[in-house]
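Shown here is a partial selection of chains from the complex, left in place.
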Amino acid sequence: MAGIATLDAASPLVPRLPLSSATLFTAKAQKGLTFAQLGEALGRDEVAVAALFYGQAQASEADIQKLAQTLEIPQVVLERQLSGFPDRGHMVDLPPKEPLIYRLFEIVQNYGYAYKAVLNEKFGDGIMSAISFTTKVEKEVDEQGTWAVITLRGKW
Amino acid sequence: MAGIATLDAASPLVPRLPLSSATLFTAKAQKGLTFAQLGEALGRDEVAVAALFYGQAQASEADIQKLAQTLEIPQVVLERQLSGFPDRGHMVDLPPKEPLIYRLFEIVQNYGYAYKAVLNEKFGDGIMSAISFTTKVEKEVDEQGTWAVITLRGKW
């Protein structure tokens, strides 16, 4: 429907990202591939692939191999750039200023204690892990319009 | 499984909440009802009921009537205390300090741009509404253990 997510070379995000982000986004733009297409190529969810592009998730050997092949990047380059452990958390301002990301934060702000109360009643004292965690984005259309559905699934 | 979510009378949350929160939580504790049970009584999702208890959602006439009946609170009291428009956003620190709520914030912090990229590719430029929005909490158990599943569904 829309286009390809890219990384602007002058973006204020760039100094907050690892080397691999520029490498991967440049190739993605040249190939004209969406994260959904890349997700299919890698056999992983598209959000996980996007997180990997932003340096928030660690690539497995298989991921690197498929990324190199799909994006036509020399595998040795990707291996070197993706060999480290992710250093997370530098991207988003506090509070988030980007409107789409702010909306997600606003849900946490307004529903946070409601989630906590319901989760505590359902599971007892504890937390939902943000690390043993998977997530996905889906699109639903009904008579009221188009809906974005985000599912968060974390270990208790 | 676990117990009843309550509102401690000395909690630092109290000065951030409307009058109705104390009224509703006190009655909830006395009746020993979970939000799931209250949700059934009101015909609404338990997270929405919890949000209403924390003053983050507006009660309809029907909600008030059923709450008064279920919790044995004089209806006139609830009507007066729930008549205003919600003044949202006072509850959660910036950044959230409560560990469970922090985990939700951390998901936004680490996956924010991944969500944005995937949502933009799926829907084009825009945002997912945090207002035309529904949400639910579910429990899943598999061989790896227990999982909390939160679904966010917002109008694009």
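In this document, chain identifiers A and B correspond to the written order of the chains, with residue numbering beginning at 1 in each.
We adopt the following convention: contacts are C-beta pairs under 8 Å (C-beta built on N, C-alpha and C of every residue); 3 or more make two chains touch, one makes a residue touch a chain.
Just so it is clear, the structure is predicted and the values come from calculations on it, not from any experiment.
Displayed in place are 2 chains, all sharing one sequence; the entire complex defined by the structure file totals 10 copies.
Methods note: only the chains that are shown with their structure count from here on.
A separation of 25 Å divides the Cα centre of chain A from that of chain B.
For chain A in complex with chain B, the residues that touch the partner chain are 1-5, 13, 34-36, 46-48, 50-51, 53-54, 56, 88-89, 91-92, 94-96, 98-101, 103-130, 133, 135, 137, 139-140, 144-156.
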